[in-house]
Structures are given as structure tokens and as C-alpha cells.
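All protein chains of the complex are present and in place, except for one that has been dropped.
Moving on, here comes chain A:
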Amino acid sequence: MSEKELGQKLDRCLADCAVKIGAGLGLGIVFSVVFFKRRTLPIAFGTGAGLGMAYSNCQNDLRSPYLLHSNTIKEQ
């Protein structure tokens, strides 16, 4: 079902976001703990990075139908 696609995508995005954010957070925390003496920077960074990645992924996923590959164009 094509109408379920968006929902699925969004679900994936969310999941991915959560994962990424969590992962970033985690890493950030880890890094902050490990490397950056409990600073919140790496946490923020990780979280932000995670969020950004998730966003980007989500966007990419949402764009994917409209994405044209160079080889496709050439063939067309």
C-alpha cells in the first residue's frame, strides 16, 4: 500500500532518530565521560550528530522516490 509507505518511512525515521540520538547520546556520554571530562559537549555533539544523522536519513528516505541516479538519466 502506497499510503502506508509514508507512515512506514516516518516510523523508520523515528526509530532511526531515536537510535541515532541515543547512540549519539551514548557516545557523547561516553566520550564526555571518557575523553571530555563529563562535559556536555560531546553529549550535545553526539546527540546533535545523532539527530542530524537521523534527520538526514529520514529526509533521504523520504526523498528516495524522487532521487535520480546519473546512470538512470544516461539511460533515459
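The definition used in the following text is that contacts are C-beta pairs under 8 Å (C-beta built on N, C-alpha and C of every residue); 3 or more make two chains touch, one makes a residue touch a chain; residues count from 1.
What we mean here is this: contacts and distances are computed from a predicted model.
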Identity of the absent chain, which is to be given by its UniProt protein name, from "CCT-beta", "Ubiquitin-like 1-activating enzyme E1A", "AP complex subunit sigma" or "MICOS complex subunit MIC60": "MICOS complex subunit MIC60"
Footprint left on chain A by the chain that the document does not show: 1-3, 5-7, 55, 58-59, 62-63, 65-66
